[in-house]
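Below: one structure, written as structure tokens.
Heads up, one of the protein chains got dropped from this complex, but the rest are sitting where they should.
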Amino acid sequence: MSGEWPLWEIFIRGQHGLNHRHVGSLHAPDAEMAVKHARDVYTRRNEGVSIWVVRSAAITASSPSEKGPLFEPSNSKVYRHPTFFDIPEDVGKM
Amino acid sequence: MYAQMVKSEATNEDPEKLAAFQARIDAGEKIEPKEWMPEGYRKTLIRQIGQHAHSEIVGQLPEGNWITRAPTLERKAILLAKVQDEAGHGLYLYCAAETLGVSRDELTEALLSGKMKYSSIFNYPTLNWADIGAVGWLVDGAAIMNQVPLQRTSFGPYSRAMIRICKEESFHQRQGYDIMMKMAQGTPEQKAMAQDALNRFWYPSLMMFGPSDKDSVHSAQSMAWKIKINTNDELRQKFVDQTVPQAEYLGLTIPDPDLRWNEEKGGYDFSEPDWSEFFEVIKGNGPCNAERMEARQKAWDDGAWFREGLMAHAAKRAARKIAAE
Partner (left out) sequence: MEAVVDLDAALFEGLCRLGDSTLVLGHRVSEWCGHAPVLEEDIALANMALDLIGQTQLWLGLAGEVEGKGRDADALAFRRDVWEFRNLLLVERPNGDFGQTLMRQFLFDAWHQPMLKALEGSNDARIAEIAAKAGREVAYHLERSADLVIRLGDGTEESHKRMQTALDKLWPYTGEMLTSDETDRALAEAGIMAAPDSIRPTWESLVGEVLDEATLTAPEGAYLHKGGKQGTHSEHLGHMLATMQWLQRAYPDATW
């Protein structure tokens, strides 16, 4: 056996009613595992309601457009957010 | 920084194409993977993004060193979440580099063979619990200085990765400072640990920005291409100016007798780190270079059967599916 796990493009529907959006890519041996990895890698701060995965090689692209990057709503592990930590005002901006 | 001393590649392409490319960058347009780009731009980016990614991955190790010894369940969870984020950030960056035509495995092999570097900072040991605070406060603080402007970098996938990373990292520096506050306000032993951590991490943090590059041709090219946004000295000054009052608040002493406010320039004067030490660390002679590489090599070697096993199963599954159709 040789070969690197193929690359997959990940699309996540952040909330009901919204489109799936491209959030990034990852490696996985097949589509089912790509879905699991996507859950672990790309929904650490929020629960996406649905995940699509597509082999990167299977995508046909027009000339690339300039789409802005994605921000995702956040989540349940509160300590990942800066406001979880009380930094006194005297310290200044952080 | 996480990408230190990245040499930019010379480019010998059609001057007209180069001028048009530069005009796009000057106009603030993003360059996307399948568009034309100078070979030097592509190679420099692979080197820079790759080094940044490697730094995230190797950077898991010094902090990971304390996950099993974190003093409370909450501290354990916070630290684990933070180190996990670093794995995630490495992953995003490898993916950004992959859009330039290099695979993650190729980048990993280049790291393990020593052909590619990672940030010097991760070759220093974490010796007491306050080091985990100091790493978050100083090392992440220094990294953020560089990463925030890189959100505006000209290469689309890199810019997007940086935006995601900056958003996720915003809690990292704060959790470090939070640990430092607890330690600095704690028992005499805790305060001693905090000062010890600052003493050891101060100069290595200043080294993260790399030696002065104000006269460097490579940096000038990278800045024109907007894959480097500020000079090393600018960022270092900004870092010192931001960090000194934070240390004062903690009641800790920055280990630099020559540190003083300079009213005229509106910033602190401070001592340069020992650059001969920096070059030794880069060459592989830092306190932990050997351990860091051994750990990465072991993970790679020991994981081979796992990666191969899953590929083999995926192939079997695909074949069975075809046979059933």
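As written, the chains take the letters A and B, and residue 1 is the first residue of each chain.
One rule holds for everything that comes next: a contact is a pair of C-beta atoms (placed from the backbone, for glycine too) under 8 Å apart; a residue touches a chain by one contact, two chains touch by 3 or more.
Predicted model only: the values in this text are computed from it and were never measured.
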Contacting the left-out chain in the complete assembly, out of B:Val6, B:Ile25, B:Ile46 or B:Leu61: B:Leu61
Option touching the unshown chain, where B:Lys17, B:Lys214, B:Arg260 or B:Lys298 are the choices: B:Lys298
Residue of B:Leu91, B:Ile163 or B:Met207 touching the missing chain in the full complex: B:Leu91
Positions on chain B contacted by the hidden chain, ascending: 57, 60-61, 64, 67-77, 80-81, 83-84, 87-88, 90-91, 94, 129, 182, 186-187, 189-190, 295, 298-300, 302-310, 312-314, 316
Contacts of chain A with the absent chain, listed as residue ranges: 1, 5, 26-29, 32-33, 36-37, 39-41, 44, 77
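The rule is simple: only the chains that are shown with their structure count from here on.
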Residues on chain A engaged by chain B in the complex (per definition of touch): 1, 3-5, 7, 24-27, 29-30, 33, 41, 44-45, 61, 63-66, 69-71, 77, 79-82, 84-88, 90-94
Chain B residues within the chain A interface of the complex: 29-30, 32-35, 74, 77-78, 81, 84-85, 88, 91-92, 95, 98, 103-105, 156, 159-161, 163-164, 167-168, 170-171, 173-175, 177-178, 242, 245-246, 249, 307-308, 310-314, 317-318
